[in-house]
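Step one of this worksheet: look at the structure below.
Here the complex is missing a single protein chain, while all its other protein chains stay put.
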Amino acid sequence: MNHRRCIPALVAVAALGLTACGADPATGARVGSISTAQGWDAVVSAAEGQTVNWYMWGGDPTLNDFVNGYLADRLEPFDITINQVKVSDTAQAIDTMLGERQAGRSTDGSVDLVWVNGENFATGKQADLWACDWAQHLPNAALFDFGDPAVAMDFGVPVDGCEAVWQQANSALVYDSEALDESDVASVTSLIDWAEAHPGRFTYPAPPDFTGSMAVRTLLYDTIGGPDDLTGEFDESAYRDAVPALWDRLNDLEPALWRGGETYPQSQDQVEKMYADGEIDAYFTYGPGAVGDKVAVGVFPDSTREAVLAGGNIANNSFVGIPGNAAHPEAAMVLANLLQDPQTQLALYKAEGTYPGIDLARTDRATRDEFADVPRSPSVLPLERLLADAQPELAGAYVTRIEHDWKSEVLQR
Amino acid sequence: MTGLRAVRPRPVRLTRRRGGVPVALLLAPALTVVVVFFLGGISYAVAQSLGYQPFIGRHELGLAAYRDLAGDPAVRASFILTLRVALLGTAIAAVLGTSLALLVHRLGRGRRWAITMAQANLAVPHLVGALAIGLLLSQTGLIARLAHAAGFVGAPRDFPGLISDQYGIGIVAEYVWKETPFLTLLALNALGRGTAQLGDAARVLGARPWQRLRHVTIPAVLPPLAAGSVLVFAFAVGSYEVPYLLGRPYPATLPVVAYQYHTDVDLTYRAEAMAIAVLITALSVTALLAFLGLLGRIARRPA
Partner (left out) sequence: MSTAADRRTVRHLPLALVLAMLWAPWVPLVLRAFTDSWRFPAVLPERMTLRGFRTIAAPDSGVFEGLVLSLEIGIAVSALACLVGWPAGRALGTYQFRGRRAVQALLLTPVIVPALAAAMGLQILFVRLGLAGSPPGVMLVQLIPAVPYATSILAAGFANLDLDYETQARVLGARGPRRLLAVTIPLMRGPLVAAAVMAFLISWSDFLLALLIGAGQVKTLPVQLFAAVTATDTTVAAAVALTMVAPALLVMAAAAGPLARLSQANLGKGPL
């Protein structure tokens, strides 16, 4: 591990009684014995008066309100302030960190916490940008099963305590039930049939948009019968076997898409805006829980419904990571811990319909009941339905490659 | 535009500096800003485009980024789109601006309200313009809705795709919308200075309207209009938010691609981003030089 990167994280880690960065080079990053109570208190007191510069995708007003309202209020007793830095793409946060690396700024970085997963996490990990070995020592780590691949791995990359679970994202198809009926949304094939019968009413954002990338992978899973052929590390020959049929299918689909597939929306936000304006009738989402709110305020029509297509939906956890050069790693850790608090998770579920990242089975009965009692919009699928056929993500290297090749095979063709 | 020496309102009486603060000292702060931040920044961008990355220990220089640019289909398409959008936006705004100026000028005494009407968009940020143009021209925009109400259009997709379109129509529309008032104002000022009397004189001497336009109006309006057009063109070449919001992912204009590469998590794209930024600079400098050359020719032409 690069020692220079570790200096700021060292403060926090030392407070936790960890030795992540000062580890013996022979054995790598070793986590020392930790007296949790005392260590955590030290983190909390070091965090006092700090401001967490939290880089996160800022396209969701409800979530922004949650961050600057609920979370800010709960951090007040700790004398910690949140500065939410809204980015339209998490890659911008990674870019800021890389820029600081490039400029040789190894301490006092401008990013303290990043809402991250997948390829952005992998990029950061590859460049050794993250502070590591802290997530499993948060007090709320008890709410997770670290043996669960969904917690220990992030798009095929070992988490190694470099990021802490926050939310669960399950993909779903959002559609207007006045335009599509249930048989249309039964499977990918029926959806494509519907799209071909109603050209211009469906699209997906151009990858590398996070959701657009998922839409492409949803079709990939359907085309090759699930993710099984592509599990594990990136394998060139497996990849080459899998994708030609996908590109053919996506190119065949183009005439049925918005604008005849000659172009694609820039972002998921634009897709949702087109749905709100009645320009399209269906789209894929990673945030099915947030749809209820949009229907309630009238941005989406009341006839909005959700579906999981046959073959299942792609699911992942999203995390918060702390850069190695963060100026305020202690406050970032306090916030990360707060994010995992069952009451926070419940409040977020109520506000947004965001599914809990924590293992509910590890919470107390009262908490589980509270989750069960949260009223659900008729537009939104219940959690059980979303979890029933959840499919894992591919390794980040596959995802990056698919996004890259999509440009030349589909967009620029 | 005084500095471009397009037109001077009054002869300048320049005196030699006597005593007091030396001229160099008076100029120093402004020159510092321009030389250090502007020229310095551009030089540093050039250095980075050549692969100079001192903070991660890379000092060797090369033209790799420029070679990559030449071979990058996204950049080639982007270059053509950028030029087309900027030229088209500037040309249409110049024609509309001149027409509007002539129409307003003709109003005579009552033109004040019209000038105010034409000027209102001057202070509006392009970001706002991009949003408004999108709401007007998109396939679910106000015009599409009116077309639907009039029975021309059934579904949104029946309406021509003017936003996020292949040709950058939406981008051009925004530039025209925002820059027409600017060019109108320049043309109006040129018209206001003495052309009325000259025009009257020409009429008395029996010049036809076309001849008056050709020999009086156009020579008066052309230099400031050309100067303004260079500004508009250079702006359009370097604008980011308008093509991002009204354009499409591929092809995108040069600044959009430059920013995309600049923020790519793969740092090797940084040099390419800088190279695109240098290219944008070169384009606008070329426009400026072409304009200055043109102005020189006009000035030398016998009256």
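Order of writing sets the labels: A and B. Residues in every chain begin at 1.
The definition used in the following text is that a residue touches a chain if its C-beta (ideal position, glycine included) is under 8 Å from a C-beta of that chain, and two chains touch if they have at least 3 such contacts.
None of these values were measured; they are calculated from a predicted model.
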Partner chains on view for the chain not depicted: A, B
Residue in contact with the excluded chain [from B:Val85, B:Ala118, B:Ala202 or B:Ala226]: B:Ala118
Among A:Lys273, A:Arg368 or A:Arg385, the residue in touch with the chain that has been omitted: A:Lys273
Touching the absent chain when the full complex is considered, from B:Val33, B:Leu61 or B:Ile218: B:Val33
Sole residue of B:Arg84, B:His148 or B:Arg203 that reaches the chain not shown, by the stated touch rule: B:His148
Absent-chain contact - pick from A:Ile224, A:Ala238, A:Val299 or A:Ala390: A:Val299
On chain B, residues whose C-beta touches the chain left out of the figure: 1-4, 6-10, 12-17, 21, 23, 25-31, 33-35, 37-48, 55, 96, 99-100, 103-104, 107, 114, 117-118, 120-133, 135-136, 140-142, 144-146, 148-149, 153, 156, 177-182, 185-186, 189-190, 192, 224, 228, 230-232, 234-241, 245, 255, 258-259, 262, 273-274, 277-278, 280-281, 284-285, 287-288
Footprint left on chain A by the chain that the document does not show: 53, 55, 58-61, 64-65, 68-69, 72, 83-88, 92, 96, 99-100, 102-105, 108, 110, 266-267, 269-270, 272-273, 276-279, 294, 297-299, 301
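Going forward, only the chains that are shown with their structure count from here on.
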For chain A paired with chain B, centre-to-centre distance based on mean C-alpha positions, whole Å: 40
Chain B partner contacts - residues on chain A that touch it in the complex: 89, 91-92, 94-95, 98, 101-104, 120, 123, 199-201, 206, 258-259, 262-266, 274, 277-279, 407, 411-412
In the complex with chain A, residue positions of chain B that touch it: 53, 55-56, 73-74, 138-140, 155-157, 161, 164-166, 244, 248-250, 262-267, 270
